[in-house]
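As you look at this complex, bear in mind that one protein chain is not there, while each of the others sits in place.
Up next, subunit A:
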Amino acid sequence: MLKPVVKGRGRVRADVVRLDSPVSLLGDLNPETGRLAGVDVAGKVVSLPYVRGSTVGPYVLWGAARRGKAPLAIVAEKLDLMLVSACVLASVPLFQGRLESGCVYIDLETGAYDKC
């Protein structure tokens, strides 16, 4: 079970992309293509260690969400005010924890999940 930080709604089936290095939303996320550090994350659950870098990051995630290119949810091992602000602004559910790459059924409100 993942700890919900910014809650979403509904239970969905989703692909999980796991990134092993921290990313910066400014620079690593392309809001036009939905690629994060070169990997397509649009509509997928991204699991990453933490987000670093510029406090401008929230704007970039918001830009991606507006274009329908944001991740479905973000799972981070470590959280900070910047990542929380970014997710709230972009309406991207945020959980604390870690997921392996693959496929899950995930409850976007509680963080409960099962592997497909």
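Criterion: contacts are C-beta pairs under 8 Å (C-beta built on N, C-alpha and C of every residue); 3 or more make two chains touch, one makes a residue touch a chain; residues count from 1.
Throughout what follows, contacts and distances are computed from a predicted model.
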Answer for the undisplayed chain, UniProt naming, from "Phosphomevalonate dehydratase large subunit", "Exosome complex component Rrp42", "3-ketoacyl-CoA thiolase" or "Nucleic acid-binding protein", is "Phosphomevalonate dehydratase large subunit"
Across A:Thr33, A:Ser85 or A:Thr110, the one contacting the chain not displayed is A:Ser85
Given A:Ala37, A:Val60 or A:Val75, the residue that touches the chain left out of view is A:Val60
Kindly note down the residues of subunit A that lie in touch with the hidden chain.
-> 5-6, 26, 31, 54-60, 62-63, 66, 79, 81-82, 84-86, 88-89, 94
